[in-house]
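As you look at this complex, bear in mind that one protein chain is not there, while each of the others sits in place.
A, B and C label the chains in the order they appear, each numbered from 1.
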Amino acid sequence: MGEILTMALAAVLINNVVLSKFLGVCPFLGVSKNSKSAVGMGLAVIFVIFGASLITYFLYYQVLVKMHIEYMQLITFILVIAAFVQFVEMFIKKYSASLYKNLGIYLPLITTNCVVLYVAQDNITQGYNLIETMTNAIAVPLGFMLVLYLFSCIRERLDSADTPESFKGNPIALVVAGLMALAFSGLTGIV
Amino acid sequence: MKKTLSLVLFLGIISALSGLCIGYVNGITEPLIAANELASEKQNLELMYPGKEFITIDYTGDDENILGIYEVSGEAYIVKVQGYGYSSTPIVALIGFDTEGTISNLIILSNQETNGYGSRCFEEEFINTAYIGKAMDEDVDMVSGATLTSTAMQNMIAAARNAVSALY
Amino acid sequence: MWNNFKNGFIKENPVFGLYLGMCSTLALSTSLNNAIGMGLCVTLVLICSNVLISLIRKITPDEVRIPVYIVIIATLVSIVEMFVHAFMPELYTSLGVFLSLIVVNCIILGRAEAFASKNGPLASAVDGLGMGLGYTFALTMISLVREFLANMSITFYNPFNAEQILFSFGIEALEPFKISLFSSSVGAFLTFACFAALFAVIRKHMNKKQEAK
Partner (left out) sequence: MIKAIIYFIILAVIYGVLYYFNHKTPKPEGCENLRSSCEGCNITSCMAHPNNDRLFKEENKNA
């Protein structure tokens, strides 16, 4: 149990996907204009990563390994993720309009979010078992959501700040991200 | 219905072609990749025991940190072992044991420990005095100010000793 | 066509102008070798996918357009990954997971949708080459700054044989002033931000000149 907690904490804070692994920077800059959409995007990402990780885990060990076609890994994973996103979108379109209102618009963006593919691949390359896979699949996107939320709160204030003309918009946001990475790197070594 | 069928057919043809290409390329590259991996591992082993023959031994224990064991034709064993220090990326090392189980050789293959702190454990001078020449039951030295890295090294050596002692 | 090609570099540079494919740009700009290797892999995939998609644009049913693109791109990336693994093992290790993440690099799907699905194969190939080289150019610029500040030297080795150093440049007098921060994620974000701001200025200048005409 302790190991699992350590692993989760490390994935959220120390090896944060955005700040130390540079994954998911596009939605990080794109969907961080206000904190409400940051939370929506974060939740959708957690859900998709968890589902996609479980499916790819079983597909890899039960189908790919048994049929000796491990080299199809990448193409399997990307198709599974894309299909899963379509399925989820269709499902919530049909059965829950309110959920669709809050999360639906972020779903199409997730197919090309590299965090999803990264987590699915990472579970296999690190040789995680089922429990570790599940922990990883929750902790990594949780770290993504945490940083996305903090970042959006900073950005809401940044609008009223006096920024040099050429730094307006994305460049200053990247400087802020750099400073956040500096702050997060101070947490190295706590686990 | 007819339209759905034609869509499925189109996608099916495209993916069949893709599958064919991937399978074909894999057929070409797979042996090359395997050969490369063996060659790079051999290169590291050569650093420790130049000009010797190496045999790969199957590791039957359940320690996840043992990455591989090699025999140097009758005179030594080499254990490839990993351990976690300060960084979340593991330290990977090759540890050579002579016939008595004394550490005769040690090289660090990769590490991401902090420069100037943990990295002091990997300086050649330190490796030569602290690790090399220690018998099976002797403790290895620590570096003050680099507790996590030193402990990781201790654990790695203990794991390697454990794996090797089963072979004697 | 030449204009398309030129646009990829400065005005519509996929990285600094459109903010596409930032993940790999930030992560792989630590050294010149990574930058050029990754840039060329992306360019290759981009050209091939653009040409293939443009060739089948007339027979592709509109409803399953995106799935077809994804299948084609994923296949190309798998093939490139296998070749790099076989022939350039050093590069494969240092690019790591980012090589397979080319699949989800927005540049490739973006160009397929915006350009290749509407234009002929030759124009698409040129567009792919321009965009790919624009990406490589951006990656190289950032990596030069970062590698120099972090090591006070720049080395470039032969990707097919890691022991053969093709090019190396360093200033020994500056050795004590290494800023290792630039090899970490903080340096990546800050360098990128400065380049993005610089390109914003250049773009503005160019637009003004055009208006004056």
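Definition applied: a residue touches a chain if its C-beta (ideal position, glycine included) is under 8 Å from a C-beta of that chain, and two chains touch if they have at least 3 such contacts.
Since the structure is predicted, the reported quantities are computational estimates derived from the model, not experimental observations.
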Seminar exercise, completed: Displayed chains that the missing one touches are A, B, C
Problem set entry | Residue touching the undisplayed chain, where the options are A:82, A:115, A:139 or A:177 | A:82
Exercise. What residue numbers in subunit A mark contact with the hidden partner chain?
Worked result: 26-31, 33-34, 37, 63, 67, 69, 72, 75-76, 79-80, 82-83, 86-87, 89-90, 93-94, 97, 100-101, 104-106, 108-109
Exercise. Can you list where subunit C touches the absent chain?
Worked result: 17-20, 63-64, 66-67, 70-71, 106, 109-110, 113-114
For this session: Name every residue on subunit B in touch with the hidden partner chain.
Result: 4, 7-8, 11-12, 14-16, 18-20, 22-23, 27
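As a working rule, only the chains that are shown with their structure count from here on.
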Problem set entry | Which of A-B and A-C has more C-beta pairs touching across its chains | A-C
Problem set entry | Length of the line joining the C-alpha centres of subunit B and subunit C, rounded to whole Å | 32
Exercise. Which integer distance in Å separates the CA centroid of subunit A from that of subunit B?
Worked result: 30
Exercise. What whole-number Å value describes the gap between the mean CA coordinates of subunit A and subunit C?
Worked result: 22
For this session: Quick one: which residues in subunit C touch 2 or more of the other chains?
Result: 67, 71, 74-75, 78, 82
For this session: At least two other chains touched by the same residue of subunit A: list those residues.
Result: 71-72, 75
For this session: Spell out the residues on subunit C that touch subunit A in their complex, using ranges where they run on.
Result: 19-20, 22-24, 26-27, 67, 70-71, 74-75, 77-78, 81-82, 97, 100-101, 103-106, 109, 184-190, 192-194, 196-198, 200-201, 204
Exercise. Given the complex with subunit B, which residues does subunit A contribute to the contact?
Worked result: 10, 14-15, 71-72, 75, 127, 188-189
Exercise. How about subunit A: which of its residues touch subunit C in the complex?
Worked result: 19-26, 29, 71-72, 74-75, 78-79, 82, 111-114, 116-118, 121-122, 125, 164, 166-167, 169-172, 174-175, 177-179, 181-182, 185
